[in-house]
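Note that one protein chain is taken out, while the other chains of the complex remain in position.
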């Protein structure tokens, strides 16, 4: 049993994005999703700092210091892209215009609560960025995170233990072990990696899991 | 004693506008003010439909159907002018960015209340336009109106009898007889037309008038 | 591939139903999507609520829609534009309900709907009878009135140029209410003069980014 790599997790999240969707990718692992957008689909990436139609990193020699993504890395713009100010950018987010937000998380609860901005015992200044706006406003919030903490701690929880970003907003979770949906009937397992069964997944997951009738294996390609 | 013409009233209001001010002119008589802006001053006219730096009517052959003023007449744009959407236009108005609003009125009270949108017994659909936003948001609201109604009725009132547009917003009134300031001490007469004295003016004005020590005659030119 | 350009007004207006709220752009006769709005008449939908700064001029566009008896209610700031013959006649016999809203509040209520704002306090009209029955609040010594979002089922707007993603630019004062209505429409349809190649519009000068636009139709 081999857990997915970060790139494979990003790949898996990318496969669910549909042609024509407007998608915001959070900083950190979600940014990798842009590397695996399925060919043939036009997916419009929104960046909170006032960009629609954001492309990937620039080729050497084509860098523009005035064109960065939300993680402050250099970016590019696709034909059809546009620039606008921060207020319009968050109007898009809060107003329900973003189809899918993919964010990282520390914890997600059985009812879709999201905790991804503050940890216990962090001595640095706290930062929230646009996470609460996205949690409140995106049509769908999907989370991309390791199934468990480095110390083996639970991250899919009955109830979040860390400060909330938003309540009941997460609809789907992509981890290195599984794809899970947050539903009224609880956390439903849609996909698992090769070699994993429900019992093994349940052992590392706090809330009671429900296996979907049509569950399947995640067929992620090898990505270097 | 000759009351000012509409053009002379507009001329008088124009003389108080200072270089660099952002000014909104209401529909009707206030629109005439733009014809008498003192030479040598750059006064930036704001039009509620999304224009700054509006110029006068176009020359024949230079009309553009997409460029109109608030009264729906054809207009022009000065160098330095800009177009923006309605929401930014009223952000400017409400947010205190307009230095001077000059509006017509049915009535102004001794405390600067303004009534200029609804009359008694009008059977047509009521219209308010941007008057309430201007009354609430412009740094200064000045009124340009005939001193009395056609039937001799009072228009500068102790208290307005018609539905209000805004409370305590009017600072100066230009009529065909006088220039009056609304102050904490009441209505102060700053200027009167040739041949008029305070007693005569008081007779056609409901609130008690105060004559300014430095009052003077309105020296309006003949305008055709 | 994203292609929001549709062929003809029937496709542009698909899904409109009785009782819908339509946000119709334009100030006076400028920046109104005349042909698109008139195409609504052919659909046979009724009991519409029409949001429009004026009430149409003459007998075209919004005025034609109202004259055809399709609108139950009009939300506007100034139904007295040039040649308001249609609204005057209907209003005189109380055949249409009018909700009068200060012009800035009308715009701001639509922006709030598009921006996920649950409501806001404005000074405009707080001292007046247009605030009757509304929540008032004194903030820093001044009186404000609480105003609610005004969303539309459809926004029917007019722009100058569009690309297939739905990015829009406008000409001069024909911009007016169109960008804010684009934000507030559940389905936003733009009637445009010209459709250009993707990438032809300057990304720094696009006024309505594509995310606000669902369908684009060319002026016939």
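Annotations for the structure displayed:
For reference, chains read A, B and C in written order, and residue numbers begin at 1 within each chain.
What we mean here is this: a residue touches a chain if its C-beta (ideal position, glycine included) is under 8 Å from a C-beta of that chain, and two chains touch if they have at least 3 such contacts.
Everything numeric in this text was worked out from a predicted model, so none of it was measured.
Partners of the chain left out, restricted to shown chains and counted across the full complex, are A, B, C.
When the whole complex is considered, the residue among C:25, C:116 or C:179 that touches the unshown chain is C:116.
Interface note: of B:38, B:95 or B:149, the residue touching the hidden chain in the full complex is B:95. Touch with the chain that is not drawn comes from one residue among B:12, B:46, B:142 or B:172, which is B:46. Interface residues of chain A facing the missing partner chain: 47-51, 64-68, 72, 75, 77, 83-87, 89-91, 93-94, 123-133, 135-137, 163-167. Residues 19-20, 22, 42, 44, 46, 52-53, 77, 79-84, 88, 91-98, 136-137 of chain B touch the missing chain (whole complex, contact as defined above). Although one chain is not drawn, its touching partners on chain C can still be listed: residues 108, 112, 115-124, 137, 139-140, 142, 144, 169-172, 175, 202-205, 207.
Operating definition for what follows: only the chains that are shown with their structure count from here on.
The fewest steps needed to get from chain A to chain B, moving only between touching chains, is 2. Across A-C and B-C, the chain pair carrying more C-beta contacts is B-C. Using CA-based centroids throughout, the chain positioned farthest away from chain C is A.
Taking each chain's centre as the average of its CA atoms, chain A and chain B sit 56 Å apart.
Rounded to whole angstrom units, the spacing between the C-alpha centres of chain A and chain C is 35. For the pair chain B and chain C, the distance between C-alpha centroids works out to 29 Å.
With touch defined as above, chain A holds no residue shared between interfaces to two or more other chains. Counting partner chains per residue, chain C has residues 111 touching two or more of them.
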